[in-house]
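Note that one protein chain of the assembly has been removed; the remaining protein chains are unaltered in position.
All chains are identified by letter, namely A and B, in their written order; residue positions are counted from 1 within each chain.
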Amino acid sequence: MIAMGGARLLVERNVRAYRRQWFVFASGFAEPLLYLLSIGIGVGELVGRIPGPGGELVTYREFVAPGMLAAAAMNGAILDTTFNFFVKLKYQGVYDAMLATPLRPFDIAAGEVSWSLLRGAAYSAAFLVAMLLFGLVHSWWAVLVVPAAVLIGFAFAGAGLGATTYMRSWTDFDLVSAALVPMFLFSGTFFPLSRYPGWFEWVVKATPLYQGVALERALVFGALDWTTPLHAAYLIALGLVGVRIASRRLATLLTA
Amino acid sequence: MRAPAVSSLVERELRVFVKIWHASAFSAFGMPVLFLVAMGVGLGGLVDDRPGAAAGLSYLHFVTPGLMVAASVQQAAGESLWPVLGGIKWDGRYVAMVASPLTPVDVFAGVLAWIAIRVAASTVAFLLVATVLGGVVSPWGVLALPATVLCSLAFAAPTSAFSITQENEVPFAMIMRLGVLPLFLFSGTFFPVSNLPGALQPLAWLSPLWHGVELARHATTGDAHWADLAHLAILLAWVTGGWLWGLRTFPRRLTP
Partner (left out) sequence: MLESLVDATGLTKRFGSFTAVSGIDFHVQPGEAFGMLGPNGAGKSSTMRMIGCVSPVTEGHLRILGMDPAVDGPAIRARIGSVPQEDTLDTEMSVWDNMVTYGRYFGISHALIRERADELLRFFQLIDRRDDKVDPLSGGMKRRLTVARALINQPEMVLLDEPTTGLDPQARHLLWERLYQLKRSGVTLVLTTHYMDEAEQLCDRLVIMDRGRIVAEGSPRELIDRHATREVVELRFASTEEQERSVPLLEPGSPRVESLTDRVLVYTSDGEAALGLLAEHALQPTSVLVRRSSLEDVFLLLTGRQLEE
């Protein structure tokens, strides 16, 4: 209980820090929408029908929208927990100040992750509304789209936070984009895995973003099967491992 | 502005760059190539099931110049935001420069020269890979290089003239998100401007990126038009406008 209280204090701090930059927060809604309009609708006009998760033919915009939602959840979580977290850790000394109070390293890790998830939930809810307006939602299971996005955010926030505690300088961040961009482009977000050779399909299926995309797509189309809970379990496990590593590492980094 | 002065500034950037080139190699070169494979080949396969959908070109031919110019413009915009403000605000290296015989205008010219060099280098690399992948059909494609550099300067000149007037980096994320990203997505890069709703098409014509993409596309497909002269003139106008603006803002900030 104390732990969650500590995390809440950190979220409060971030809300306060963001209050003067609310428009930065607000502009976060725009990004996935712009992608949906450009790639989903614009490029979608150029594409015929393709097979959806249940095997039936769907339009390209229907296909790509859940993928973009998952990718946006990943990007948001990674941005918060790598780039922004690193600035606070190394340059602003935000955490040094916090650890001079009763807060513990775990509170910081849990707080940053919660903060990221709250923002992510707001963004994905807005995106879901946009999908409804464009008529891209076909199942009542879609009410679980936002919780699923939170799971994706949790997985990547945990992983991002854990990884950031090992980073020494800005150059290390290129590793982050080197991992992220290929995942963003090739995890079944923009085109079906059927376009790959068989072995590569399995590589892609092992990535966390694929798990997220598959989960979101299953919910939006109501095409759930036995793999659906496995996707969710994968994401939760990744997040837990990351947060655990991060709070351990933070303790050594900040209290050395 | 004197050539030796500008070259000493470019030398400074090179000196930093040779140590960290591998860091930016991915974002400047690897990322566009991944986009090319994903969009041109992966997504392109879906588009080409409907022949002639992308302005009569195969999607790979269509999207190659679009991605090339769009990626360069993103690079140029990024380079003319944070690093420029940093030069006056964070490490004060511009302050050190103008304490030497260099003038604020030399500094401005140095910023633009360096961006042009960086963009040119990544564009050459991209053109080579794109040619291997079959994205460039005409030998006139070499002219896509000057077109891309010019288009990048059309962004970099006004953007750096603006950055130097700023006190903090808060507006920069907004510029990237609400300025550069929409241009990236809707300037005829991923789908023809003619597919935009009619009312929005004139907006795309305002975008310098669209003019650059058109020029580069006519080069890589070997299909020149009289309209290209107009595209060229408009890009030159952007560069000149930005240059004239910077002639005011750089001295005002660096030698108040």
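We adopt the following convention: a residue touches a chain if its C-beta (ideal position, glycine included) is under 8 Å from a C-beta of that chain, and two chains touch if they have at least 3 such contacts.
As the structure is a prediction and not an experimental result, all values here were calculated from the model.
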Visible chains that the absent chain touches, using the contact criterion stated earlier: B
Residue of B:Met97, B:Val136, B:Leu185 or B:Leu209 touching the missing chain in the full complex: B:Met97
Positions on subunit B contacted by the hidden chain, ascending: 4-5, 8-9, 11-12, 15-16, 90-93, 95-103, 254-256
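Please note the rule applied: only the chains that are shown with their structure count from here on.
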Centre distance in Å when subunit A and subunit B are each reduced to the mean of their C-alpha atoms: 29
Contact footprint of subunit B on subunit A as seen in their complex: 21, 23-24, 27-28, 30-31, 34-35, 37-39, 42-43, 45-48, 50, 60, 170-171, 174, 177-178, 181-182, 185-186, 190-191, 195
Touching residues (chain side subunit B, partner subunit A) in the complex: 20, 22-24, 26-27, 30-31, 34-35, 37-39, 42-43, 45-47, 49-50, 53-54, 59, 170, 173-174, 177-178, 181-182, 185-186, 190-191, 195-196
